[in-house]
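I have placed the structure first, in the form of structure tokens, so that the comments after it can refer back to it.
Note that one protein chain is taken out, while the other chains of the complex remain in position.
Naming follows writing order (A, B and C), and every chain is counted from residue 1.
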């Protein structure tokens, strides 16, 4: 794209362009899998926000949940296990007019991907991350995940898990995400609201979507959640107060809060990266034609 | 070690064995480097606890700070960048009578090693981790580290850092470490106390040792810290209260608290791993001699 | 020679693997040689999966080509597999679910409709029970006695008792009786042939071999097709005293294993190509610090995520090149369960003797398929020397002492007076760094060279401790197959078929892919009349390695990279073509 006459990838305003919809690939999840709720919520949120499908990129890792991008009509990148976030960051920086949503599993995001999770949050990259947290490794047929509860018997822990689960909400708080929520596949409406809120949020939005694996997790079932979930928005919770958010994040057991834990306004990575103030990188001129003065430093 | 007659690696009680001391390798750190304080504190702590040097394993990654194991007289493993914690875990599980101490830099531990940092903490492995946090990449001659402050100009960020630094203390709280402290190389006595406390603590002890890099970090100098540090133990802080600990972890700027943020008693990974209840793995019999009945399952 | 192949197919989640395993176990209990091929997809429910159990009075080295009995749980199975039904064969299906038009039946085959759902309903409303009726009918056709089938079936529920087990036994008996009443057994139906054999997957054999060799620590991250090594070890962890750690990723897994080895226990990690890619850096550390380590690399169809549930031998280049710089390594390549058991033991011995990482190259076809083994072939009596052999010599202890073999005395943490620092940097005999203030200084430049030579010198010894290529079959055969790993199975079966056609062939099996035993290999290749390289990859990676090491160019090649295992008929056809007999 030397020069400025190159076709632009900036949003085409004023034209009615197709919104997101289902793709021609049918989900291959087990019947009843929580991930159906998540894909529905993501679709609803994007439709509601009227973001044309060619402006959306869904990025995932590897796992049952990570197949999600194939089932919607946007652009997508079904990457490798644990690396959805750096891939998503790269896409976002190449073209920050795109709506970038990373999706994937608890193993993908909090196990092998834990380092990227922490670092993407501290950067406050303006994107949305929806984890389909089933507290198990689904695609590899049922090993413990970082969110499996103490004592859970799995193929890899036949005597029960002996490590404390990761709490993605408190980790996100500690790492500096600026929009932190928990959703539940049994409540697609709430999830769609939270995802839409996350997309609209300027900064890194994290939604931990509890999405039961009906095949391998016989503990954290839809019923298990139904008996425990309550909504933060009905409980006087103030999502702008980080200490309250931290206290709520400690609740997990008889009660499992859903909704928005925390929200803050901070400059995004893209706001602070000066090169991007000249517009999407993909539209900026490339190369060094006529920049011979650059060679002077070598004399 | 088939059978039980193999020499044991259990501590030899009653004999007076050499305590830790300096090795015959002189530290190669720059004069004035904060890491001199850390190695002194580790040596003091181990001496005070009278742990014989052959019972100690110092494990590190790669960085200026990660050279530390070479300068003391114990066993050690100077591993690769970012991997000190999994190496240390393996050592600990092979022989949980050993005192295992991981040491290394902020880049090593919170950058490339962030995932292991989170996971080792949630496991509550009974070991001690001392990071020499100089908020810079020393050995690679001065790039930004995950704890470099916003705006800091480095070789890799000539226009200033544009991401929020990691706060190791709050991350450790979120991830479930059971002994969490901050020390400062300018106060070796306090650091030695904290390290000794960490070694004695049953569970994962994390000590973030602020250890100024006099060559590449011209912001977070000894003076910078001296003007800001105050001691938690003198401030009515209750280290058993996780919410107080969380609130204190948010303090960083005009005031920088040092001392013990948090301490909790929880079963360690080694407590819960049933195989280890039979003693150090390295001393247990190996092989399947006489275990022909194991083949029955294949019929 | 009696031989039969039984195939069951359906959707993932239908319980096909259980049906197949029960059939395979029944056949191996009859004293037959069995190969059980479990074909599945990267999806938990739905899709299409199948299992083929091939049994014979003679050794079975692969899944074979066709099937004699096909149990089709759904229409897709009939569509995909009927073409493989051999003359005289029978397809079992439930007419309540779908129909098979006569026109779809290959010549000389027949259909046996069995009302499996109806049978199941007599016991329960759970439709999964249908399999029991179909299983019974299939077993009858194959010649499996009802009591043998039912014992296998009951055992497959483990210690579980109660209704479900009873229902299964009842429904399978009904299916069995129905088939007996309405059909004759297959012409190839087998009979009891001897004492029960052991039936195990390559992964179970590897895990068992590791434990027998003294492995006390396994760190692993789940990845098909290596996961079941961890599953087996975890299930037996407390019984056999092996600590099993599911790590947060493969980086942690290998580094934990290295730490544990340094700490004083024999340790292992296992993964597939993608996970191995993440272990590449630490592998070099084990090489540099001279830490014994066993790494199982079970290959699957690449590149990248590729076809995660399909087989390939595409990672040889990666295993050869893994790690920056150079350090000694060995790569062992067993072909079947017995060889895998023994290779695991040898891997530990080589790693320990030469204090360096050893790779055990497997693939999905070996790792996850079922093979019979005679009990006598599994010797659990492995000599396990103590690791605490070094005696204190105080301040003079040199962990990396120069020795003629390159192997230096190794102490373990906890031993008094023998402290040393393991390191990934270059070091001197005592383990002190050469990398910092000594680097570039002439005397230390020379020391670095010596230390490299010490380490690399171990390769010669590793060659002596590992198995050279083995020639199998008549020495003067007109065709020599050259192969490694599980691909050898289909070749062995093809050799039998070729022999029956009076075409003599032999097989040069590369049992140690690295270091190659160049002298033996060159002699064998030079003696061969014609060679045929058979590999499950695109570029012929072994062929490339052989050319690199010996200059011999194996130009006749049968390469396959579609994810499917080799079928003996493909090998036979190519052999005949190469020999100028034309395809048959």
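For the reader, a short list of remarks on this structure follows.
Criterion: contacts are C-beta pairs under 8 Å (C-beta built on N, C-alpha and C of every residue); 3 or more make two chains touch, one makes a residue touch a chain.
This structure is a prediction, so every number in the text was calculated from the model and none was measured.
Though it is not drawn, the left-out chain touches A, B, C in the full complex.
From the set C:100, C:146, C:390 or C:452, the residue in touch with the chain omitted from the display is C:452, counting the whole complex. Of the candidate positions C:4, C:34, C:69 or C:285, contact with the hidden chain is made by C:285.
Only one of the listed residues, C:312, C:368, C:428 or C:493, touches the absent chain: C:312. Interface note for the absent chain: among B:111, B:198, B:212 or B:257, the touching residue is B:111. Residue A:57 is the one among A:57, A:196 or A:260 that touches the chain not shown.
Subunit C meets the missing chain through residues 39-43, 46-48, 80, 272-274, 276-278, 280-281, 284-285, 287-289, 299-310, 312, 314-327, 423-426, 434-442, 445-446, 448-449, 452, 456, 537-539, 544-545, 547-549, 551, 553, 561-564.
On the side of subunit A, the interface with the absent chain consists of residues 1-2, 6-7, 9-12, 17-18, 24-25, 28, 52-55, 57, 59, 62, 67, 69-70, 73-80, 83, 85-95, 97-98, 115-116, 118-119, 273-276, 278, 281-282, 284-292, 294-295, 298-299, using the contact rule stated above.
Taking the whole complex into account, subunit B touches the unshown chain at residues 28-31, 62, 64, 80-82, 111-112, 114, 137-141, 143-144, 146, 155-159, 215.
By our rule, only the chains that are shown with their structure count from here on.
For the pair subunit A and subunit C, the distance between mean C-alpha positions equals 37 Å. Our note on geometry: subunit B versus subunit C, Cα centroid distance of 40 Å, whole angstroms. Shared interface positions of subunit B, i.e. residues touching 2 or more other chains, are given as 115, 118-119, 273-274.
Residue numbers of subunit C whose C-beta contacts span two or more other chains: 237-238, 248-249.
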